[in-house]
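The complex appears here minus one protein chain, its other protein chains still in place.
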Amino acid sequence: MKKLSCVLLALAMSFSLLAGCSGNSQKEASSQNSAENSSESSSAKAGETTELKIAIWGDEARAAAYKETLAPFCEANNCTVSIDLIPIGDYFDKLASQLGAGTAPDVFWLADAKEAPFIQGDWCVNLREKLESDPDYHLEDFYEDAINSTDYGDGGIYGVPFSFGARGIFYNKTLFEEAGVKTPQECVADGTWTYETMFDLTKQIHEYDSTKIGVKLWCVGQITNGVQNFADILSAYGANLLNEDSTEFILDSEKGLAVTKMVYDAIYTTGGHAKPGDDTAFVSGNVAMARETYSYMKSMANGDIEFEWDVVPQPYGGEGKNGKLYTGYAYWCANASSKQADLAAELVKYITTSENLLAWCSTFMSPRTSVMESDKIINLGDGYPSADKVKAAFVDSIEERGLFTYRGTSQWTLIQTVVEQNYEMIWAGAVSIEDGVAQMKEDVTALLD
Amino acid sequence: MKTSTEILSQKTKKHQSLNYRDSKWGYLFIMPMLLGFLIATVFPIIATFAYSMTNKNMMSRTTDFIWLENYIKLFSDKTFKNTLVQTLQFTLLLLPTNLILTLALATLLKDKFKGCGFFRTAVFTPVVTSVVVWGVLWKYIFQSDNGLINAVLRMVGITGPQWLMNVDLAIPVSVFVTLVKGLGMNMIIFIGAMLEVPRDYYEASSLDGATKIKQFFYITLPNIAPSIFLVLILTTIGSLKVFGQIKALTEGGPGTSSYVMVYYIYQTAFKNYKFGYASAISVILFLMIVALTLLQWTMRKRWVYYED
Partner (left out) sequence: MKIEQMTSKQLKSRKQMKKFLKYLVCILVAAVMLFPMYWLFTTSFKTATNVAKYPPQWWPNPWTLANYKELFMKRPFIKYLWNSIYVAVLMTGGVILFSSLAGYAFAKIKFKGNNILFLIILCGMMMPIEVTIIPIYTALSGLKLADSHVGLIVAPMFGYCGAFGTFLMRQYFLTVPTELIEAGKIDGASQPLIFIKILLPMAISSISTLVIFSFLQSWNDYLLPLVLLSDSNKFTLPLGLSLLSNEDGMKWELVMAAATFSTVPILAVFYMCQQKFMESLSMSGLKG
């Protein structure tokens, strides 16, 4: 009898916890509407400093730098800012659990198509009105695709993109000269820079020295992202993983399969492409060509590299120059369920002005015309490639070929996982390319909205 | 003159009151741990059971009870079935090897000899390293092209397999890495227990002509039986709950060939935000572990001494 009542008590406690949770969050949902009113009045109260919490990924140095950038904002709005650091690998997991528990920060980052469930869950403030109404903000300065990429049908801006960019191909000049192989820069000059050529160069390097990696299509730290890594090569040949609004899986087209086979051959048959799971860094000097981001140049120039390197735009596909380049976006977002949602939105507006994005452009390439056309982004100084090379690889290539991104869905993280897992099965030789892609199609289609 | 029944009842009463005083202390001693435990552990477990019957999504504002729907879904979940089998494979590979190797190591290193401190520390080193760092290091060693093992094999002319990109090797490699990491801990539990066995037993038996091997099986093992039981249960629970190694080493890959229960739970809860479903999987895992532990618990009466 005693035991039974104990069990019942415990059950009662747990049910009340559940009820409490949904009750709390419902309260927060309704406060979303009153947030604007309440925070306006709270910041109007004289002498009362509000604290805004921001969550980013990165390290303490970055947090300190952002605090500096935000200092004028804090003064003007009588508030303080505290920056929480979340490791990038666990960022979205932690953010989701915080939103669920009601302890989420006022401002946070979202990225790479993973924003869909957050936006569709009404966790982000719609910033369109606020940004459009201020002429000094120059909303039109943003690349159209970029600023509209958080519009899931209602024309809103739920996050301001602050980081984007096409990848470039970094290559080890010294190694190419040693091996007597034609360099990518030379191929670009005489118009023969295609993926076929790139894989051919890979083969030549591999024959010269089989311990060197000829080419690495996955960026450093992103070996487990099959969605991003092959986006460019697929697009160059007129294929892709998903269609434009992410409602259909299209990798199993003829071109898609052909490209997958091309990559598979480069890894296993002719060899030279880094094996899956191999994350040898370009800085080590053992990789002849690597597909990396604009901000990777920073880590190259900071180290004492013993070889000469250069950067070129990504290769063209066999179809000519009509393949768009892939980019992901990272956004600043304001938490709609925060008690200070309006102030948070102001902060997002402040941190994404042309001036502030320009200040951060060596870390984050931002989709504002004023940033992309600035000198600062291409004149990087000593140790970096010359301005015209940087411009050709990262700025002109976007203008010439255009960009595309993947539209997020409510189960995007799982889609990424499933795509990755099926690619692994293909690389592991456990299934044929056709079977692997067919299975991928089945798994992905089950997850599409 | 008191009758025998009266004397007996007097003695029983005294005995009972002694026991009463004792049991008062018993409750008092266990109270802090038990109380804290109820709040910090039992309550979350009950909450998990409750959540498993809901459709709780990490980011949704409302949660509804859907009763046994999650469990019904589990029946047709192919990944779940594979994960279950793979977790059992992992456990069956790890358990006997761990037990045998740690007993062997403990026997080897229990007596004082020159350098024993160094060797003991060496075996204990992996235990001290964090799971993530350990996994990442071995991931590098097992790398397909330039990993240490394949590089060494290449020098002898053999092309090593893709250790972590092979559906058949992913689990054995994970078992190996987990094994090497955990040996030290169990070893010191065994050394501690072995050193408690009175020396006279060994001296007496060797006078009778017993060999080292006979001594091991007839003296050492029975006397450290409670520790063996402890290690058995701990290793079972630990290997059914393995997570950090898999996450750092293979991320469940290639494909889902090295998915284990807790990794699947983690993916479902934190990457797919389906917390209700993940709770249901945890409940199944929990019940599995409880069943196995209870089995071992009831079997202990047969072969463990020193228990009343």
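Chains here go by letter, A and B, matching the order in which they are written, and residues are numbered from 1 within each.
In this section, a contact is a pair of C-beta atoms (placed from the backbone, for glycine too) under 8 Å apart; a residue touches a chain by one contact, two chains touch by 3 or more.
On a predicted model such as this, the values are computed, not experimentally measured, just so you know.
When the full complex is examined, the chain removed from view is found to touch A, B.
Note on the undisplayed chain: of the listed residues B:F80, B:W138 or B:W163, the one touching it is B:W138. Looking at B:L74, B:L88, B:L153 or B:V180, the residue that reaches the missing chain in the full complex is B:V180.
Of the options A:T202, A:N229, A:S246 or A:T280, the residue whose C-beta touches the omitted chain is A:T280. Contact residues of chain A toward the unshown chain are 14, 17, 20-21, 53, 55, 57-63, 82, 84-85, 87-90, 94, 97-98, 100-103, 105, 211, 219-222, 279-281, 283-286, 293, 295-296, 298-299, 302-306. Although one chain is not displayed, chain B still touches it through residues 19, 22-23, 25-27, 29-30, 32-34, 36-37, 39-45, 47-48, 51, 105, 108-109, 112-113, 115, 117-134, 136-138, 141, 146, 148, 151, 180, 183-185, 188-189, 191-192, 195-200, 226-227, 229-230, 233-234, 237, 241, 243-244, 261-262, 265-266, 269, 275, 278-279, 282, 285-286, 289-290, 293-294, 297, 306-307.
Criterion: only the chains that are shown with their structure count from here on.
Between chain A and chain B the centroid-to-centroid distance comes to 39 Å (mean Cα coordinates, whole Å). Residues 38, 42-43, 46-47, 49-51, 54, 58-63, 139, 143-146, 162, 164-167, 251-257, 267, 270-273, 275 of chain B are the ones that touch chain A when the two sit in their complex.
Contact residues of chain A toward chain B in the complex are 10-11, 13-15, 17-18, 21-22, 25-26, 28-29, 90, 92-93, 96-97, 99-100, 117-118, 121, 123, 211, 213, 224, 274-278, 280, 286, 411, 413-414, 417, 420-422, 424-425, 427-428, 430.
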